[in-house]
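Apart from one protein chain that is not included, each protein chain of the complex appears where it belongs.
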Amino acid sequence: MGVKKSDIVLLDDKGLRCDGRKIDQPRRIMIKAGVLKNANGSAYIEFGENKILAGVFGPRDVHPKHLANTDRGILRCRYHMQPFSVSERKNPAPSRREIEISKVIKEALEPAVMLENFPRTVVDIFIEILQADGGSRCAALDAAAVALADAGIPMRDMVSACAAGKVADTIVLDINNEEDQEGQADMPVAYMPNLEKITLIQLDGVLTPQEYEKCVNTAISGCKLVYEIQKKALRDKFFGDESQ
Amino acid sequence: MGVKKSDIVLLDDKGLRCDGRKIDQPRRIMIKAGVLKNANGSAYIEFGENKILAGVFGPRDVHPKHLANTDRGILRCRYHMQPFSVSERKNPAPSRREIEISKVIKEALEPAVMLENFPRTVVDIFIEILQADGGSRCAALDAAAVALADAGIPMRDMVSACAAGKVADTIVLDINNEEDQEGQADMPVAYMPNLEKITLIQLDGVLTPQEYEKCVNTAISGCKLVYEIQKKALRDKFFGDESQ
Amino acid sequence: MGVKKSDIVLLDDKGLRCDGRKIDQPRRIMIKAGVLKNANGSAYIEFGENKILAGVFGPRDVHPKHLANTDRGILRCRYHMQPFSVSERKNPAPSRREIEISKVIKEALEPAVMLENFPRTVVDIFIEILQADGGSRCAALDAAAVALADAGIPMRDMVSACAAGKVADTIVLDINNEEDQEGQADMPVAYMPNLEKITLIQLDGVLTPQEYEKCVNTAISGCKLVYEIQKKALRDKFFGDESQ
Amino acid sequence: MNVSIIDQLKKKKILSLLKDGQRVDGRAFDEPRPLVVDTGVIPKAEGSARIRLGDTEVVTGVKIQPDKPFPDLGDRGIFICTAEILPLADPNAEPGPPNEDVIELARVVDRGIRESSMIDLTKLVLQKDKSVVGLFVDNSVTDYDGNLFDACSYASVASIMSCKIPKWEMVNDVPTLVDGQVSDPPITTIPVSVTMGKIGDYVIVDPNADEWSCMDARITITTNSNGNICAIQKGGDDGFTLEQLLKCSQISIATGAKIREILKKVSGS
Amino acid sequence: MNVSIIDQLKKKKILSLLKDGQRVDGRAFDEPRPLVVDTGVIPKAEGSARIRLGDTEVVTGVKIQPDKPFPDLGDRGIFICTAEILPLADPNAEPGPPNEDVIELARVVDRGIRESSMIDLTKLVLQKDKSVVGLFVDNSVTDYDGNLFDACSYASVASIMSCKIPKWEMVNDVPTLVDGQVSDPPITTIPVSVTMGKIGDYVIVDPNADEWSCMDARITITTNSNGNICAIQKGGDDGFTLEQLLKCSQISIATGAKIREILKKVSGS
Partner (left out) sequence: MNVSIIDQLKKKKILSLLKDGQRVDGRAFDEPRPLVVDTGVIPKAEGSARIRLGDTEVVTGVKIQPDKPFPDLGDRGIFICTAEILPLADPNAEPGPPNEDVIELARVVDRGIRESSMIDLTKLVLQKDKSVVGLFVDNSVTDYDGNLFDACSYASVASIMSCKIPKWEMVNDVPTLVDGQVSDPPITTIPVSVTMGKIGDYVIVDPNADEWSCMDARITITTNSNGNICAIQKGGDDGFTLEQLLKCSQISIATGAKIREILKKVSGS
């Protein structure tokens, strides 16, 4: 956090952020379920400037077989960025960052998936970042959770993710790219809204204990907003888009 | 095609090409069958400045086993260039170009091989480019087909390959290296001379529809010349070299 | 050998070497057996400035299974340098040099291990160079042999290794780093002291036939010195360190 | 590698329909599927397109950056075209390094554009032998229903036609971005590939996934705006007769002309 | 991937002990294992440490070399931290490229140090945009008994605190070593990570290998010398309640303070 210092005003005297948002206001979020033909479940999300596609296959046979678990299904996840998704063209081979994010997303979704219902099988989640912006791991998680539900995978709760952070000494909801570069802290959080459990939390940047508590609470409030949009996406898919 | 322009005269006023050939004349071609001790079948070809070795193993067991086909044998092919085969030393790891050429050569040979006769097995073709010149994929194919026959693999026809192309606005047979660099089009073709089927055709460079038809016919006439040399190589191997 | 020439005096007029040793004197050698908790057997050696850890697992099941041998156990060995073990940080991926040294160490130990006693299994030897100095392959071998014994692997003899070499036209015992860089020849040798067999010998540098014979004999005398230190390390482990 | 019984039955069905002059999805033999093209879908990329060819979907982005020229090609810019089948596009696709099919796909799409001289690369030189503009066209298949050759080719062409090239000036031998100034790409022709499959002795245009899985051979012929042929790739485990080859070239010219009109409309040219 | 019957029995045993307020090795829930730190163990490296946290052992070396700065970061030195589980550390470890667990380990250790701004990288510039000092901290696990996050973190911090930075001067644009002159590293704070495991609803500090193999989730919280939080990583296949998260942060501050005293003593600061 805070490596480069520029002239940008992260919070103006009216309490507005560099993109005009209020401190507790998320960016524009749009989720559409069931966008792919071949995948068993899928979702597309636009979250700020993030554009992300998630596809789910399974439960299906595990290859190689020795990876299968006789007690419960296994979950696999790949978070992958397109070469054109960032300013400087990205090498398509998975980076260490992508491998780590794949792992934390998998572990954030696993508590919600009833893997005990389908032993010896695997559910594969493939996430493709078409365009990256700040908070892409939360947006990816939100799309992946909707894709799992779209695939009809039994789930004990939704998983909803949103970051909070510290900018100009203030705790704010949903850090964008500039705030991530210039701000003081970024804390992505994933939350099961009914079971009230945090399934992902990371932090880069320095917070006092008091700020830490406020930041977690702010992120959870964002997760609850996302949850409503996730539910709407699934309603629209299965019962038709009422707004149209 | 035609990326660099130099002073070279591709076709002079007597209708002769930069290496003194006529427009319908191939380069020197020499094929020798049965040149290796360990391979089940083998051939060595010199085609212009190309020097190429092909070796065949099989039909033999498939490893890993899950690649085997219960209905018919499978054919595998590796086209590989020696580090010293080109002007600038080549990295010995297979390039994307070599992988593509391996694939098109395999698909050009497959129609001729009676794979239905040996299910669950594999025939491996290994092609090593010792010295590369224009038209190496055609020369490699010619050697590989002779090596298959030398290995006693049942074949429904020979496969004979030769390129044609466009140079100085003229369709010519068997493009050499300079013509490939400076010319207008290069079209490698593989042909089954008795079944009269084209099993490989590629084109780099621009042709009118009329030129296209002429170019294919020119290439086929070259394939027929090659066919005679392939037959002689096999006769020499099995019945002795009559010219000696 | 002898690539760079500097001002260093490799042998002074009192017959002392650049580090003050006599021509038949090895560097300081300290071996400790049983230093790791998880490995079945282990040893730590300091040999000059070399600091090396060896760990042994097995006999245990072989993965993948097709590598197993129905007649006898197999031995595997990995010699690996830490990134911080040399002046210029080393890439942690195994180099071709490390792969070759792994192989010659395995082949130097194999004659001593009674592999016929445990068919279908594998013994794995892992050697980690924490700090590298001249003669690291001999020091690694010495530690690995003690680790095998510490693991209770049945052995028909110890294997003891030490180099000899040629420096300032003189055959000397146990080449150090400067002597390796500036000297004329380096000959690492491994020896089974009771069976009197040489199980590793390599040579870089030029020796006359007479020097060759003297060099081998000098190296064997060093191996015998090392053997006593190896025995002490195992005695100290199993019967307590009498010197304390 | 085993041809499953289901595949054999499928092929039988498709062949018997073809004998009656019909295709599984009701198209004529020389009729490609509907092509839908959206450009500018990835605003952060210098050019982009999402296309659907039937149910095959591809998202393509063009990144444009200064680069060193290739040795001996110091007087022209760089053009590189890749392709990847994303694992969410197909239950059988696997993440990881590309297999030979995907390598061939990328090379054929690249060659069709390169050999047509679509982009005048001599216009993309910042300083001869030192610094040139590079166009990196990455095709990502997001949904698979056969014929990726044409789908990736159309997506590449559409994203190139719609891209904007930033301006760089050499300052102290370093290419330096001139903010806010962009130009259209130097396009000389619009190459269109048309892929035909051979099932038995029937030749069909733009095979869908069912047709693709049971065809005996295929050929991709790329034509330019003049109706000339600029690239060919034959594939598959059977051959073509000379007559079939000539017929394929005619189909590719006629069908290519129709597709070219769709691509032209999209970019407003 | 199969949870063996032995593992299930082990978990049952551990859980029933936890219900009685006990851990398998007799520690209190918030009590880390004894930490033993030796520095300077690899004299050829510019900094080094061997630490034991219970029976987990790590050897860490710091190599310091001039390097080119990262693009856009020309005004700061380079800090890179890696981790490897040596195959002799654990019968289940395998030589070869790191798996996702080891990649996460290395990145979490790196981030804890980086985000705390422990090293003032602006002090490690030889010539802006041209040449900077790079610190490469390589952690090698030599014996495994759980909680590598904290073990590698403490070994990294100790080896950095004990390192000596050689002096380079720019001569003709080339960084040139000034023999015999070294300086202490520019350290601003001492980050300490504390990893807690959740088994059932019990939260325990510094899980050993038995506890690690059966925990439901874990969290690593890194604090700096001011007692502020500078990095968090949650892992494992279950979640935390908000209450648990807040409790974990308190534990990490209290336990971190004790560990920090041990690390301070070692380097004599």
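Per-chain residue numbering starts at 1, and chain names A, B, C, D and E are given in the order in which the chains are listed.
Keep this in mind: a contact is a pair of C-beta atoms (placed from the backbone, for glycine too) under 8 Å apart; a residue touches a chain by one contact, two chains touch by 3 or more.
Just so it is clear, the structure is predicted and the values come from calculations on it, not from any experiment.
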Which displayed chains the unshown chain touches: B, C
Full-complex contact with the absent chain, from B:69, B:95 or B:131: B:131
Residue in contact with the excluded chain [from C:100, C:169, C:228 or C:241]: C:100
Touching residue (missing chain; options C:10, C:23, C:68 or C:168): C:68
Sites on chain B contacted by the missing partner chain, in the whole complex: 36-39, 42, 49, 51, 53-55, 57, 60, 78, 80, 82-89, 92-94, 124, 126, 128, 130-132
Absent chain, residues of chain C that touch it: 1, 3-4, 66-71, 74, 96-97, 99-100, 102-104, 107, 110-111, 187, 192, 195-209, 212-213, 216-217, 220
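The rule is simple: only the chains that are shown with their structure count from here on.
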Chains contacting each of chain D and chain E, listed by label: A
Grouping of chains that still touch (sans chain A): B, D | C, E
Identified repeat of the B-D interface (over half of residue pairs identical), from A-D, A-E or C-E: A-E
Approximate Å spacing (C-alpha centroids) for the pair chain B, chain C: 52
Sites on chain A at which at least two other chains make contact: none
Multi-chain contact sites of chain E, meaning residues that touch two or more partners: none
Contact graph of the chains (line, ring, star, complete, other): line
Every chain pair in contact, whichever chains are involved: A-D, A-E, B-D, C-E
